[in-house]
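A protein chain is absent from this complex, but the other protein chains hold their places.
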Amino acid sequence: MNTIDIVLLVAMTLAAVWSVMGRSLLKATIGLAVTSAILSILIFRLGSPLAAVFELSVCTGLITVVFVSTISLTKPLTHKDIIEMSKKRNRRFIYLPIILGLVAFALIRAGIPKGLIMSTGETVGNVTEVLWNMRQLDMFGQVILIIAGALGVVVLFAEAKDDAK
Amino acid sequence: MHILLIVIGLPIATGLAILSIPARTKGLREVLSILGMAANLVLVSTFFGKDIYLTLPWAGGGIDLSFRLYSFNSFILIAAAALGFLITLYSASSMYGKGYSRLFLAYILISFGLVNGALLSDNLIAMLFFWEGLLLTLFAMIAVGNKNAFRTATKAFIIVGVCDLVMMVGIALAGHISGTLSMSKMAVPMTGMGGLAFLFMMIGAISKAGSMPFHSWIPDAAIDAPLPFMALLPGALEKLMGIYFLTRISLDIFKLEMHSWASTLMMTVGAITILVAVLMALVQKNYKKLLSYHAISQVGYMVLGIGTMTPVGIVGGLFHMINNAMYKSCLFLTGGAVEKEAGTTDLDKLGGLGLKMPITFACFIITALSISGVPPFNGFFSKELVYDGALERGRIFYFAAVLGSFFTAASFLKLGHAAFLGKLDSRNSKVKEASWYMLIPMILIALSCVVFGIYNGLPIDRIIRPALGNAIHGGHSFAGFPKNMALVAGTVVVLIAALLNHLYGVKKTGKGLGAVDHIHNVPGLSWIYDKAERGYFDPYNIGRILVKAAALILSSLDKIIDFFFSNVVVWAADTTGLVIRKMHNGSHKMYIMWSLVATVIVIIFLMRTM
Amino acid sequence: MTPNNPSELLYVFGSFTILLLVAGFYCLVVTRSFLRAVIAIELLIKAVTLFFIAVGYITGKPALTQALVITVIVVEVVVVVIAGGIAISVFRKNDSLDITLLNKLKG
Partner (left out) sequence: MMPSLLILIPLFVIMAINLPKHTGRRLAFYLALALFATQMILAVFHQKLFLTNEAVGIDRFFRVDLSIDHLGVVALVCMGIVSISSLFVSRYMPLDESERFKFTNLLVIMSIGMCGIVMAKDIFSLYVFLEITAIASFILIAFKKDIGGLEGAFKYLVLSAIATVFMLLSIAAILLVSKDTSFAAITEALKVSGSQPVVIAAIAIFLCGLFIKGGIFPFHGWLPDAYESSPAPVSILLAGIVTKVAGVYTIMRITMLFGSSASINNVLLLLGTLSILVGAFAALGQDNFKRMLAYSSISQVGYIILGIGAGTPLGMAAAIFHFFNHAMFKSLLFVNAAALEKETGTVSMSKMGGLAERMPVTGTTSVIGILSAAGIPPLAGFWSKLLIIVALWQAGRYSYAAIAIFAGVVTLGYLLTMQRKVFFGKLSAGLDDVKEAGFGIVLPSVILASIVVLTGLLFPFIFQSFIIPVKELLQH
């Protein structure tokens, strides 16, 4: 744990804020992808390589693709609209950095919480062993979820019949 | 069957028999009723003076059907039976052929059974049972009179009924305090609740006797009820029973002392009743109504007598009770004769009947003189004893009593003059003497008044003194001519004054009826008279007004409560619903904010209290 | 910042998670566009993943937290896909992705 982590954390937060404040949706998606990339580096440094890989490939990759495809399916706003929209939006979002500053200030003042008794669990096996042996139910859940997701896509994206009607 | 049960059962049985006889048979009912009453008189007189006890288990818990015949109530039974027989004889003939005679005669007999029961019963609850029975026959007999008698019947029923309820509470209290309900064994101290019990029972007694302030049904009944009823109940029986019960509670159960608050209360009630009733009687223009007011005022003498708690006063009170029963019923009977012959009892329509109905007139004179307390008749002697007792206890009571006699005398002079003397009115020129069946009872009663007057030792020594026992009358006899000559002088002066007042009145107005107008028109007095005539002071009317007002208030209160529930509550529920529905304005931002704020609150709450 | 004990680590990662959460919630409440709301949800999930991994690292059971994080990521992907689907259907119906139009159901 050293300064590089702090820097990464700050960078991630800035990326997040930029993605939220970003004028157009594309900028927001890119911001999200950047946050996700920084996060996966952090996860890697915190000793969970497999999770980092997952985060990188799925979050940065797949979700960004989904977003871009959704944006393309919906009518992109003309440049003029974006500028005019963004002026209105900024008035709303101007408060975000102020609030974040306040929260950060409060957290710094609060200082390190004392007296936290934490269980120092023994490191048991590696991830794959845990995943496949202890968390089998979750795996099963994920399978069902993916089936549900597929069905959802079929139902929601089914364009032809719906428009025809 | 025990002798006492026969005494109670026989009259009731004959009454029911009369009721069951088919209407077609002429005369059988009258004969049966007279025979019934005769049998009752014979039975009662056979065991005069004996001591007989009878106790039958009834409701348990101290309430049993226990009867006791001893000297006191046996003489009252005889008096009642004698008068009852004569009045039944009279009413059988006077009401012959009238539609309601069948019911009326039956009621007379049934009420006699109840009177015997009440007088004989030793257990207060048994007495109460018979006492309430009388309430029903009273209502029935008034209601049977004529069509609109029903209103007076209800009025009587309510007044007497309410007082009976009060008496019931008194009996319960006395029973609770003394632990037993039989009159002979009871002894209740006059302190605290005992005093209250006495007051309640006294109210019951004097309301039955018909004294003030529970009297207002009697004058109305005089007009609406059939005349024999007036002669029988308000005239005689009610007085007998009321005063009998008053003496029993004040002498046996509560044993009042001379100067206790109760006795002064009784004396004041007596005095007021005498004065107020006789003043009202003075101005009456109706023969029967005048007599009914006198009935009320005579009760005042008895209550005053007994209230003095002196031996002479008590004996005087009881003697007056018997005398009053006699001359009052006889006066009513003369009234009945006049009504039957002349068809009306309004004094201004009557006049000069003395020649046409000499015997009735003679009986009227005798009984009128005895009620006014003119020597040698019985009224004089009993009033003297009452005066003696009243004087002993306080001048004011004596003066009230004497003043009462003055007005009684004045009003009877007016009545006699207006009805029987003066010139004969053209309308009742064909009036002739009443039938013999009606005359015989009158004559007999009038003669008994004379006998009891002249030879007054018979009633006092042979009947009243043994009834009261030595403890009360201190051994010396009160019979014979009154010892205190000053009192006698006073009475004579009063009577003469009444006569002069009458003559002055007649001279001034020219006719008998106007004899007392000069008293009637005294400024202050006339205002009160008008109000009294219109019934302002009648407690019954005041009660009715109060009830109507209460009903009004309660119904308006009810309306307010209805309004509250049907409008206010419904409106509140709808508006709360509306407000809550408005809160859900559909924007997901609002819902998210609710959730976040609520989560923060829950976290803070749990962090602080966990 | 020298190598440090668990509570210090927790403090650092905890506060950054809180910052990210605040940003996410603020954007979720304030934004008008459907997709930006989904991005906000994604940000919240990123904060949670960070916290998960940090807890695993601090309490020394990285294997367990990794497994959980992987499941979370998979779950969230499905959620995003469904959200995308709904967004497109809304667009087809409303011709715009402005979620303030979605307030017909009220009262």
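Per-chain numbering from 1; labels A, B and C assigned in written order.
Here, a residue touches a chain if its C-beta (ideal position, glycine included) is under 8 Å from a C-beta of that chain, and two chains touch if they have at least 3 such contacts.
A quick note: this is a predicted structure, and the numbers were derived from the prediction, not measured.
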TODO: Could you tell me which shown chains are touched by the chain that is not displayed?
DONE: A, B, C
Open item on the list: By the contact criterion defined above, which parts of subunit C meet the unshown chain? Give residue numbers in ascending order.
Closed with: 10, 17, 21, 24-25, 28, 34, 37, 41, 44-45, 47-48, 51-52, 55-56, 58-59, 61, 64-65, 68, 71-72, 75, 78-79, 82-83, 85-86, 89-90, 92-94, 99, 102-105, 107
Task: Touch residues of subunit A, complete complex, unshown partner - done: 113, 115-119, 121, 133, 135-138, 140-145, 147-149, 151-152, 154-156, 162
Task: Absent-chain interface as seen on subunit B, which is shown - done: 573-574, 576-578, 580-581, 584, 586, 588, 590-592, 594-599, 602-603, 605-607, 609-610
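The rule is short, and it goes like this: only the chains that are shown with their structure count from here on.
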Open item on the list: Suppose each chain is reduced to the average of its Cα coordinates; what separation in Å results between subunit B and subunit C?
Closed with: 100
- [ ] Give, as an integer number of Å, the spacing between the C-alpha centres of subunit B and subunit A.
- [x] 106
Task: Separation of mean Cα positions, subunit C and subunit A [Å, integer] - done: 6
Task: Residues of subunit C defined as touching subunit A within the complex - done: 1, 3-4, 6-13, 15-16, 18-20, 22-24, 26-27, 30-33, 35-36, 38-40, 42-43, 46, 49-50, 53-54, 56-71, 73-78, 80-82, 84-89, 91-92, 95, 97
Task: Contact footprint of subunit B on subunit C as seen in their complex - done: 25, 28-30, 99-100, 102-107
TODO: Name, in rising order, each residue of subunit B that touches subunit C in their complex.
DONE: 581-582, 584-589, 592-593, 596
